[in-house]
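Every protein chain except one is present and positioned as in the full complex.
And now, chain A:
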Amino acid sequence: MTTVEERPHTGFGRTLRKEDVRLVRGKGNYVDDVRLPGMLHGALLRSPYAHAKILSIDTSAAEAAPGVKAVITGETLKGLGLAWMPTLSYDTQAVLATDKVRFQGQEVAFVIAEDHYAARDAVELIDVDYEPLPAVVDAKKALEADAPVIRDDKEDQTTNHIFDWEAGDAAKTDEVFANAEVVVEQDVLYPRVHPAPLETCGSVADMDPVTGKLTLYTTSQAPHAHRTVYALVAGLPEHKIRVISPDIGGGFGNKVGIYPGYVMSIVGSIVTGKPVKWVEDRAEHLMSTAFARDYHMRGEIAATKDGKILGLRVKVIADHGAFNATAQPTKFPAGFFHVFTGSYDLEAAHCTVTGVYTNKAPGGVAYACSFRITEAVYLVERMVDVLAYELKADPAELRMKNLLKPDQFPYTTQTGWEYDSGNYPKALQLAMDMAGYDALRKEQAEKRERGELMGIGVAFFTEAVGAGPRKHMDILGLGMADGAELRIHPTGKAVLRISVKTQGQGHETTFAQIVGNELGLPTADIEVVHGDTDQTPFGLGTYGSRSTPVSGAATALVARKIRDKARIVASAMLEVSPDDLEWAGDRWHVKGDPEQGKTIQEIALAAHSTLELPEGVEGHLDATTVYNPPNLTYPFGAYICVVDVDPGTGAVKVRRFIAVDDCGVRINPMIVEGQVHGGLADGVGMALMQVMAFDEEGNHLGASFMDYLLPTALECPSWELGETVTPSPHHPIGAKGVGESATVGSPCAVVNAVMDALKPYGVRHADMPLTPAAVWEAMQGRPIRTDLAIP
């Protein structure tokens, strides 16, 4: 039960979200709310084909249409050197197609008109002559010798191969497998899904022709990174670019990259001399923006007969779409997938990942995936259940037997991760106690006797979040450290400026609470400024659950700098040595004499006054910092899902879901629980209904919310949440980040539960989404390919 403490509120704990005052009243300010004087409207023409040559484009009718100001094609951009742009993975992507279209929904032309309706109508008047080409739809066939080559724009690219990457010790893993008593192999698909934030992507570009300054209002999770990329790509001077990311209606990684539409609004503003708005619609969003997953995995697990897991081996074909545009640290083309050894103590592990081009939209790292940890956790947790199936072992017991023990931390995995802290058995035991695990198993046995199908799914996950240490992690050469600036005004009110950008996570509250906790200031007295590159320090943005681990640490540290400076000012006020003062949560006072003290508010006023300060101490009370995390943080959790399956229809009902999360110290437990609730709903969605499948021609079969299904309250049980708290030893406040935990951990719990229910039918594995049809076909012994058109 969520309760909110009485205000005024200082420090950690449940408190109303500051941003909700505007958001729940409909007073938020989103990109599509931006209306500038003289603003024009842009609309994109998109390709109806997944793969086709462009023979010609005739824009004359569109140009002549009422209200139309300009029509821009790839040929126009070619002249400006802007037809192609770099991706976040050192590939190139067409801004507007010139030679070929490479996925259905690809950007072909851009119309600018006086209003949105005129722009949309004119888009239909553009006549494009296409020569359709065979499409590469099945990632598993992308590397076949006769597969059409998608990226013939690139010199030396003669296949659809992008990269091969590996992690772990192949020889040692082979040896462990060769000597193992039990080896089980399983093909596992994590299908292509979409983050589907309720707000689609868009931008308003305003290039001031006099000052040469570009102001870009845009749906960006990483405004600073975007500014730098625009500077590098378009040759615009960086101080003449201001990126404003106003209220964002959900991101989930979808709003990390730069889309052709953003670029076109900028080009449009330069061409017309007017502000240009571009906001895509739902179908455009689902068809063209960053997808997630699309990992075709073959897992192998090695164990002893009595269930000691020895090794894991995984081969992945990663479908990256038509342009390699995943957003992840440079050194990791498969993101953090090599954390796939999960929460277990193994002797050896090895994975290979092969990236391939297909005729689908680019993207790949999105939807709260923590840089591919979603895929990794799904793989290992499915493999553990597959092993349990073969050994006829209880999946909870098997996990308990193999989980890392508390005394093994910090623990270095077989693939090189250093897990910071954890007590895994405690979390799993708590989840089992909350679920009433033994009673559930008993109920299941009774139901099986009657032919009823009930399943209990267990999953344990370890996350790796808070990218990241700058020596290991960068995006396009930009290190992943975050700045923070804190200023205390003379009256003791504060303004915190941070680089991360909330998309609904509640940063304005959480970060104020961090400052409040460090300085004893009421949360209400701390303004959090974010989302405007002219007003905030540099940082890499919000994704990969990095805000609290990185910018949260920066915020705590910059507040501590203020506290240290306040000590000196207080010492001058009290005429004692700073060494004689001690901190009491909201004031510095003379050691042993709490009456002789000064609050931060009093100190702030003095710092701005005529008070004489010690030699070398500047006045005022402000500070800046840059935080370079020494390591990632490793939140974890134990999830148990209970489902009932209708044997006559295959329909799955999630009856219960127990989620025990350990994200270290919780700053605002209500916000943490909200994040977990959302992630669990995501997990139910992915496990049971969400997929972007494609037919043989590469037509997108999920381009609307009629076909791409988001779960509703009716598919979600009343979540049962539990917590353990294992602080991160290296984070200033011991927090670990939680934004993606539930999305990472929950799909496998649901799938494991459904597979557990189907055990009487001899079903060991079936791929997501487990729609009624997929479940029923699995029961008949003929599971379907969920990523292709159902024949």
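Rule of thumb we're sticking to: a contact is a pair of C-beta atoms (placed from the backbone, for glycine too) under 8 Å apart; a residue touches a chain by one contact, two chains touch by 3 or more; residues count from 1.
The criterion applied here is as follows: contacts and distances are computed from a predicted model.
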UniProt protein name of the chain not shown, from "Carbon monoxide dehydrogenase medium subunit", "Sarcosine oxidase subunit beta", "ATP synthase subunit c" or "Peptide/nickel transport system ATP-binding protein": "Carbon monoxide dehydrogenase medium subunit"
Touch with the omitted chain, as defined above, among A:G74, A:G251, A:P395 or A:G702: A:G702
Among A:R14, A:K78, A:H116 or A:R655, residue touching the chain not depicted: A:H116
Interface with the unshown chain - residue positions in chain A: 32, 116-117, 120-121, 124, 279, 281-283, 648-651, 688-689, 693, 701-702, 704, 706-707, 709, 711-712, 714-715, 771-773, 776-777, 780, 784, 789-791
